[in-house]
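All protein chains but one are shown in place.
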Amino acid sequence: MKLQRKSGLRALAVGAAAVSGALVLTACGSDNNSGSSSPSTGASNAAAGSIKCGSKGNLLASGSTAQQNAVNVWVKNYMQACPGTQINYKGTGSGAGVTEFLQGSTAFAGSDSALKPDQIAQSKKVCGGTGQAIDLPMVGGPIAVGYNLPGVSNLVLDAPTLAKIFNGKIVKWNDPAIAKLNPSAKLPSTAIQAFHRSDESGTTDNFTKYLIGAAGSEWPYSGGKAWQAKGGQSAQGSSGVAAQVKQTAGSIGYFELSYATAGSIPTVAVDTGASQPVQASSDNASKMIADAKVVGTGDDLSLKLDYATKADGAYPITLVTYEIVCDKGNKSATLGATKGFLSYIAGSGQQGLSGQGYAPIPAEINAKVRSTIDALS
Amino acid sequence: MSAVVQDQPRSDLRPPLAHRRLPRWAPAAVAVAAVAVACGIGAGAGLSSHLQWGLIALILFVVGTYALTSLVEGRRQAKDRVATSLVWACFILAVVPLYSLIETTVAKGVKVLDGNFLTHSMGGVITTGPGGGVYHAIIGTLEQVGLASLMAVPIGLFTAIYLVEYGRGRLAKAVTFFVDVMTGIPSIVAGLFILAFWIIILGFGYSGFAGSLALAILMMPVVVRSTEEMLKLVPNELREASLALGVPKWRTILKVVLPTSVGGILTGVMLAVARIAGETAPVLLLVFGNQLINNNPFSGAQSSLPYYVYEQYANGNDASYDRAWAAALVLIAFVMILNLLARGLARWKAPKTSGR
């Protein structure tokens, strides 16, 4: 047996050399992607011109994945216009976003649902004792019901039928209830494979809120972020549900409109009792939000939608996402940048949202949001 | 093992030299015949799944080999042949999915993998559009995994040495027990623990270091477990010989025990590094994630490769899927390079023993 001296040390040295070598090799990275071949959408570029920058700072924010694509574009434009500010929005889910905000780790949170009373009470701790957390409606969007039914297009469903499908009461595509709504379609006799989210999500919450509000006794569950009905199959994330619907014939599932557009999945038009079945689109979702009522107290601007609406062109399966900040007592290090960023997204940032499958907040509510942002301290 | 079985049969068996052997091409012939018959049966019976064809071929091959060999060479040889074919079958069975996995990753990963991808961050890139890169995540992974290894490897190594070389009594039993428990910590729980302890109670902000603390917790038991196993395999004769020459125990461990098992220890460490390099949850909780380059692991949010893959996968559009696969490929390549280094070191450092 031949022993070598100092083998450990030498091994360590070689390892260190390798690691530092690797670091040196890759130490030529860059954050600047403007030269690369990423075509930016015209709408967002046009919006980038009119940004009034807040003071510099490093913003951490997290929450809703539903608004992530919108925030992504906002952050890109804002950081281009305001060098010296870094904004970092992490789409982990509304619950985690609110939790992190209430721990005082982030400057603001994005959420698909308004704060609960106990959360507002809890927020006084992070809002410097004087203020409390408020909901600012920032962007809305339609939740599309996508389907995969070869040979059938322009499927129309109404709330009770949707409820029965997702509750396992209607199991075949040629069920009389579906046939009645689609007299001209050739419906197959295959089984319906209904997909829902396996993870908790605001999308499920808003979808089931609609079913509760519009389908009445056909949806006998209390709602919430976790799926409650029995039966059906599940998948992780909106991307997972969309992928399953795309690859499974005879399937139906719900996800944000952008996933349907990205995957070219046909979506259900909803028969709300209006003169015509309503398609899932940004404009139609905006019409839905236009009729919303502010139910928050004080500076809190949380909205309540009327899911049973029969207004023409109002798409009822719509969600509104909020930014959550303190009304008073925001951390001084991040206040300036937070105000600057939020003013931008509530102002010129609202333009160009519909190109991405989102719905801007109607002017009346938006005006309140902007004055609230100006008063943040 | 190439010079196997220069049969010197025991006296109670058949007389020597009278061994009839199957010709060398026999296994191949049986295999071909098995596949042919299986295809015949499959096509004849109208079985649609090619999986069934494969299974039938496999069964036919094993049975055929056994029958033929036991007829010609005897039962012990037949068992040996069956064992050999089963081992080969295991190998083929496992290689198919694993090959498919690698092939998929490479085929999908090379689409956007280029110099630009490796040297740019996601700064200013719209997630639904193409472009952007993985540089910030590479830096994050390098630093976080490096820091975690710096903490976990020495502790794990020394703990294993303690358990094998010194371990007696209650403390050693307790350590063994808790190392076992530690292997069962779900990564998100380790992340939550550090979150509560480091970020909420002690008030440090999100940073790469916070992530590496959680990664170190996940890494330690793997290092201890595999190192312990390798140290146990060092023959006691070696230790005794060294001690008998008057070498102190610590030098014996350092100069005899560790070098003898360095190959196995490095394999264990690499397994541990591989495990933590692919962890998403602690990074999500503790490092926060970042679109921009942050070279300082001790302050500010960072990204990491598995987090990047997860993030891009969750975005759910074609451009982000491409980035996810490419980043996965980068991650595999990263671990592969580390692995190569470790193996080189092991070969270079390991004493030339009589082993294979």
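Lettered A and B in written order, each chain numbered from 1.
Please note the rule applied: contacts are C-beta pairs under 8 Å (C-beta built on N, C-alpha and C of every residue); 3 or more make two chains touch, one makes a residue touch a chain.
What we mean here is this: contacts and distances are computed from a predicted model.
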item: Omitted chain (choose from "Cytochrome c1", "Putative membrane protein", "Phosphate transport system permease protein" or "Formate dehydrogenase") - UniProt protein name; value: "Phosphate transport system permease protein"
item: Contact with the hidden chain (one of B:Ala31, B:Leu113 or B:Met270); value: B:Met270
item: Option touching the unshown chain, where A:Ser198, A:Thr261 or A:Gln351 are the choices; value: A:Ser198
item: Sites on chain A contacted by the missing partner chain, in the whole complex; value: 65, 92-96, 98-99, 102, 119, 191, 193, 198-202, 222, 224-226, 228, 230-236, 240, 243-244, 247-248
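Quick note on the criterion: only the chains that are shown with their structure count from here on.
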item: Centroid spacing, where centroids are CA-atom means, of chain A and chain B in whole angstrom; value: 37
item: Chain A-touching residues of chain B, taken from the complex the two chains share; value: 116, 118-133, 135-136, 138-139, 142, 146, 199-200, 205-206, 238, 254-256, 258-260, 262, 284, 288-293, 300-301, 311, 313-318, 337, 341, 345, 349, 351-353
item: Partner chain B, residues of chain A touching it in the complex; value: 1-5, 7-8, 10-11, 14-15, 18-19, 22-23, 26, 28-34, 36-41, 44, 58, 60, 62, 65, 68-69, 72-73, 75-76, 79-80, 86, 88, 90-92, 103, 105, 237-239, 242-243, 258-259, 262, 356
